[in-house]
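First the structure, which I've put down as structure tokens, then a few questions once you've had a look.
Only a single protein chain was left out; the remaining protein chains are all shown in position.
Letters A, B and C mark the chains in the order given here, with residues in each chain numbered from 1 onward.
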Amino acid sequence: MGLSTKYEPKIVTGDAGYVLEDVPHLSDYISNLPTYPNPLQDNPAYSVVKQYFVNVDDTVAQKIVVHKTSPRGIHLRRAGPRQKVYFESDEVHACIVTCGGLCPGLNTVIREIVCGLNYMYGVKRILGIEGGYKGFYARNTIPLTPKVVNDIHKRGGTILGTSRGGHDTSKIVDSIQDRGINQVYIIGGDGTQKGASVIYEEIKRRGLKVAVAGIPKTIDNDIPVIDKSFGFDTAVEEAQRAINAAHVEAESVENGIGVVKLMGRYSGFIAMYATLASRDVDCCLIPESPFYLEGPGGLFEYMEKRLKENGHMIIVMAEGAGQELLSESMHTMDQQDASGNKLLQDVGLWISESIKDHFTKKRKMIINLKYIDPTYMIRAVPGNASDNVYCTLLAHSVVHGAFAGYTGFTVGPVNGRHAYIPFHRVTEKQNKVVITDRMWARLLSSTNQPSFLKPKDITVSKREKEPPTQLLDGENCTDDRKPVSKELVT
Amino acid sequence: MGLSTKYEPKIVTGDAGYVLEDVPHLSDYISNLPTYPNPLQDNPAYSVVKQYFVNVDDTVAQKIVVHKTSPRGIHLRRAGPRQKVYFESDEVHACIVTCGGLCPGLNTVIREIVCGLNYMYGVKRILGIEGGYKGFYARNTIPLTPKVVNDIHKRGGTILGTSRGGHDTSKIVDSIQDRGINQVYIIGGDGTQKGASVIYEEIKRRGLKVAVAGIPKTIDNDIPVIDKSFGFDTAVEEAQRAINAAHVEAESVENGIGVVKLMGRYSGFIAMYATLASRDVDCCLIPESPFYLEGPGGLFEYMEKRLKENGHMIIVMAEGAGQELLSESMHTMDQQDASGNKLLQDVGLWISESIKDHFTKKRKMIINLKYIDPTYMIRAVPGNASDNVYCTLLAHSVVHGAFAGYTGFTVGPVNGRHAYIPFHRVTEKQNKVVITDRMWARLLSSTNQPSFLKPKDITVSKREKEPPTQLLDGENCTDDRKPVSKELVT
Amino acid sequence: MGLSTKYEPKIVTGDAGYVLEDVPHLSDYISNLPTYPNPLQDNPAYSVVKQYFVNVDDTVAQKIVVHKTSPRGIHLRRAGPRQKVYFESDEVHACIVTCGGLCPGLNTVIREIVCGLNYMYGVKRILGIEGGYKGFYARNTIPLTPKVVNDIHKRGGTILGTSRGGHDTSKIVDSIQDRGINQVYIIGGDGTQKGASVIYEEIKRRGLKVAVAGIPKTIDNDIPVIDKSFGFDTAVEEAQRAINAAHVEAESVENGIGVVKLMGRYSGFIAMYATLASRDVDCCLIPESPFYLEGPGGLFEYMEKRLKENGHMIIVMAEGAGQELLSESMHTMDQQDASGNKLLQDVGLWISESIKDHFTKKRKMIINLKYIDPTYMIRAVPGNASDNVYCTLLAHSVVHGAFAGYTGFTVGPVNGRHAYIPFHRVTEKQNKVVITDRMWARLLSSTNQPSFLKPKDITVSKREKEPPTQLLDGENCTDDRKPVSKELVT
Partner (left out) sequence: MGLSTKYEPKIVTGDAGYVLEDVPHLSDYISNLPTYPNPLQDNPAYSVVKQYFVNVDDTVAQKIVVHKTSPRGIHLRRAGPRQKVYFESDEVHACIVTCGGLCPGLNTVIREIVCGLNYMYGVKRILGIEGGYKGFYARNTIPLTPKVVNDIHKRGGTILGTSRGGHDTSKIVDSIQDRGINQVYIIGGDGTQKGASVIYEEIKRRGLKVAVAGIPKTIDNDIPVIDKSFGFDTAVEEAQRAINAAHVEAESVENGIGVVKLMGRYSGFIAMYATLASRDVDCCLIPESPFYLEGPGGLFEYMEKRLKENGHMIIVMAEGAGQELLSESMHTMDQQDASGNKLLQDVGLWISESIKDHFTKKRKMIINLKYIDPTYMIRAVPGNASDNVYCTLLAHSVVHGAFAGYTGFTVGPVNGRHAYIPFHRVTEKQNKVVITDRMWARLLSSTNQPSFLKPKDITVSKREKEPPTQLLDGENCTDDRKPVSKELVT
């Protein structure tokens, strides 16, 4: 993984508790950088838009729900074009790389970085790095022009290809330096953004005039700070097909049970939103909310109740749900061979087998279980209209940021406004469904499923999590400390 | 229309420029109202959700983009369940009415008001008023239960039926009083919310314990203050089909021209977002941005240029675009018969005829124009997943508000948080695309279309609109005064 | 239009009333043509397929419904690869042209002619003629290779472009001769196939070794002899969206009326099948079945009855329906200006105005009429899976035919088997819905609409159409004389 230096946050404070968590700038470590007027000023389309350029002092508030006397809290640098830029069009040599799993909208982001660079800033040299980070040390690259990318937003996947891992920071920065690249656009998830952060640190260490910008990509919506991640809407939409199919199958047979596994290794946003949107789901299981199968208050008891009432039931589960149960169950089956184990690592297959076992063997009930895993069918669709617009704004914001000389930053909407965000803010923790918050309560109310919390758990959890009294009011209304608890308006 | 009294805003102020525009409450005009503990407290699903109840002092900031020293600006009452409620479950007799044109998601809102009232608050008596406001003075109503509404969110339209007009305030309030209704849920657009406002005033005048709550419905997204209106996402998605079809048709012939008319009588949001999402559009015409056909800088000149460069072109227009040109053209054809006139009132047909006329007669060019009006095919689809979740939150927010004793309010997301908004804030002006703002500039940059502004216009418009210098900075970063200029993150 | 010679059918007769209507062959007018073994014999994929090559004597029966003693009737030459071919791979220079309106599947046909020629027969020189027949006398053509056409079947429209008219036979044949083209693939409708027929006659007159092959294209399914035309299935599928939308709109208002206009200038197949598939339609109007508006048994009377019973109603009409009523109505409005007339030529707009007029003015009823014209949204979609497979078979059949030395033929499925059909059989009359046959009766039974036939009409029509008694039995079971009356199994 290589070189790493301690990150120093850039903090600016103001009156009434105003805090700005700023992003790095090329001028932080290179002195006497010349600036140029933004070429957009000569663009007839923009000449009439008086508010087109962002005021240099604009910041976006993270805290929205406030009291009369609340402190103002954390702010982020507003995204958008600046009147002065730190690159000349002819000087720019940009590259784009996509890493990690597929996500609807990837091609739209690529298209709009290319078109944004070309149409807005007159950049002609843009390289596509093939196959993720390790493409940096391959010989081939793909020259990207508006013509090449013209129709790609109508296709799923990424035309650049992708891969996991492969970020040898030194080799990547060598490659950037050798090719004379000075704007690096990195699209990827958590791990990728961490990689981008160390690439930035190394570039800064070498004193290069290279802007490093990240575009956060996670179909699971598990990146914090930003309102939601691109592709999420499309994923929730596509998940409806699988839930509908499970529902039709379950309704058509005696004691029909539909199990749908959705994406979400560490967070259950897709499962939760797909459940709320569908309203045909009887139980939604997510990694954030532990559950248990047997005994009073357990899943099997609830299932039996639903089957009796309704004749069928639908379970939606995130792939990361119930991993601790799965591990336990694996442990007891320790003698098993590798392929047996592989089977069990898919939590959907595991829970399906467990349910069949319980009902047919222990309860002697005839059940008809159908298990659906639509993961790849969801990931591979092109972005829907809403994600396409979102991806366009993301791409334009990141291009404006790089031209404005910012570096070591990622971008995304915060309370509806695009902002520049320091890498550490999106990598230091994951966005998770907060199960002591209202959105999860809404879900519980919609499915009527048990909370799977025993009274003891609740007490303990209350004791552990409750903040000291003097903070309670702030806690209750301060969003910047619990960004995930907010209502994601989609 | 009837009775009307002057509206008195409820304003609360605080430090550092904090302003709260509060909504009315039953206790404003009825004294000694008893309160009850919220029945949700006994619901096991909620018992573990410690932050479930909204703090009574929570407010939502309208201003997001700020400077270190900005005043805090306007805030709104946060939506959500309160610990104390002003209705007992058994006492409640609710009714729901839908007015105006169809919009994706209507049935989801109905479903979730019913399920919210029933499952969360134990309300058993819920009436559907049939066919809009005038259904209040009809004999028939539809009893609504969770079972009746169970699958309706998968269908377009409204199961209650709808109509325009018909709000005789006295007769409606008589009907409410006669039937013993004490919670009135009114789903509709601008005019409907104005009607709801006078219904509220009359109810207050009569001193009735009846909560009047509006749910803003406008497929055009032309309601101010709220982030976006339900159904809008679905509409933009469906509009892609029509634009794609126009594109295929235009590409397949010599000088192919596709004209797609989309909804938007007074605002061009659907046209703008559909254009941004599609990226196949060469020109987007909206009511907010005047244009002209002939001469330098006009539409015809641009079209001829695009046809030469590209062989085809696509125009997307909002139904309200170019109305002043249409009126002019109607005036010169004054002798025409009624049906001739009717033809011309459809701006899509009118512009199609004008284009054919210009190119075939004046320019002697062979063109192939195809005109598509997908309006009804867009309005009639069910809400997509994103709109379904949004409609659920809207419905739950409004139910919590009525139970908390608020009245004379409407509801919607403001910077991503649901808030209670006084009627006058959503009816006093319309949400419009601000053509001197960045989103429109993004569109111009995406289509490369002319701005249709002559230098003179720009100067004039600048002079007219520019605020005094001392306000410029605030202007530039104050959202509450120009809610429409913000980036709608979809 | 140019040269034309009288067509001489090639008829072969056999025992028991067997008749073969054969297609022309290059050897009919060129003597001593060498033959070659079919290169498919060396293809490993085919080497195991013992029945791959069609027996030279195979013919396809048009008559399927027979009695014990029926004569055998007309047969057509079976399509498919022959063991001997009349072209060497290196010698072939093929061209493809698409004419007329768009139709789902056009790109699949192009793709599969190219891939069929290349992969099956090793042909390297294939030209795309741009923009229909008149592209023959343009300079530019598009070289077509499997790579160029690889993804085109996923797009609507035609990558070759299209146009109407333009067949100056001499110039086209000059162009074919000048370019050294010896296989001409012509995709188009009725008029196009007539054009192909005269091109074939002229090529024969000049004695050229050029195979002329037509692929019938008509979204309306109005080409006789063949079971159905490509794109038809997709069109009926897409039409469901418009009918659904009309239904949702009509159901949501008082006296809601939905009018959907579908393609079908001379035949009502799309309207009929879309009605049967949807089952939400109350009345289907087609060109083959005259109707009238006023008076007993008329449309308005039926509409009023349906509105009373059901509160709403849906009319689906083919664009060619009611043209005689429209002409009459035009006549009485003779003084009108051009644009007024234009309005009325759209039968959907005309009937919508007539309905509004009748109900609001004469009957003083409030109605809510919504008119939907989805034509271009239907035509522009890519073919569905079923049409894609069909287009593949069509393309391969036509390529096999040209290589086998047949010319002056078109191709299509007859009773489920692909056959070579002389041009005159598909151009001499149109396929029409037979309203005295069972499919139309099924529709009437499904909608419960009136037949619009007065007893007098029925008598007259019976007298006119009824064949002499001695033929009645044959008539009743002989399909080759009324191909349109058969059940189109889709």
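The criterion applied here is as follows: contacts are C-beta pairs under 8 Å (C-beta built on N, C-alpha and C of every residue); 3 or more make two chains touch, one makes a residue touch a chain.
Just so it is clear, the structure is predicted and the values come from calculations on it, not from any experiment.
Undergrad: Report, in label order, the displayed chains that the undisplayed chain touches.
TA: A, C
Undergrad: Among C:27, C:83, C:386 or C:430, exactly one should touch the missing chain; which is it?
TA: Considering the complete complex, C:386 is the one touching the chain left out.
Undergrad: For the chain not shown, which residue from C:26, C:245 or C:274 touches it across the whole complex?
TA: C:274
Undergrad: Would you mind spotting which of A:8, A:42, A:90 or A:254 touches the chain that isn't drawn?
TA: With A:8, A:42, A:90 or A:254 as choices, the missing chain is touched by A:254.
Undergrad: Could you tell me which of A:242, A:299 or A:394 touches the chain that is not displayed?
TA: A:242
Undergrad: Of C:233, C:249, C:353 or C:373, which sits in contact with the chain we cannot see?
TA: C:233
Undergrad: Residue-wise, where is chain C in contact with the chain that is not depicted?
TA: Where chain C meets the chain not shown: residues 12, 14-16, 18, 20, 43-52, 55, 57-61, 63-69, 72, 75, 78, 80, 111, 115, 119-120, 153, 227-228, 233, 236-237, 239-240, 273-274, 276-279, 384-386, 388-390, 392-393, 396, 413, 415-418, 435-438, 440-442, 444-446, 448-451, 453, 458, 461-462, 466, 473, 476-477, 485-490.
Undergrad: Touching the absent chain: which residues on chain A qualify?
TA: So the residues of chain A touching the unseen chain are 102, 131, 155-158, 161-163, 241-242, 244-249, 251-254, 336-337, 339-340, 342-344, 353, 370, 372-374, 376-377, 379-381.
FYI, only the chains that are shown with their structure count from here on.
Undergrad: Which contact partners do chain B and chain C have in common?
TA: In this structure, no chain contacts chain C and also chain B.
Undergrad: Same or different: do the copies chain A and chain B touch each other through matching residue numbers, with over half of them shared?
TA: Result for this pair: same.
Undergrad: On C-alpha atoms alone, could you tell me the rotation angle mapping chain A onto chain C? Nearest 5 degrees is fine.
TA: Here the rotation carrying chain A onto chain C measures out at 180 degrees.
Undergrad: If you average the Cα atoms of chain B and of chain C to get two centres, how far apart are those centres in Å?
TA: 45
Undergrad: So how far apart, in whole Å, are chain A and chain C when each is placed at the average of its C-alpha atoms?
TA: About 50 Å, centre to centre.
Undergrad: For chain C, jot down the residues that touch at least 2 other chains.
TA: Residues: none.
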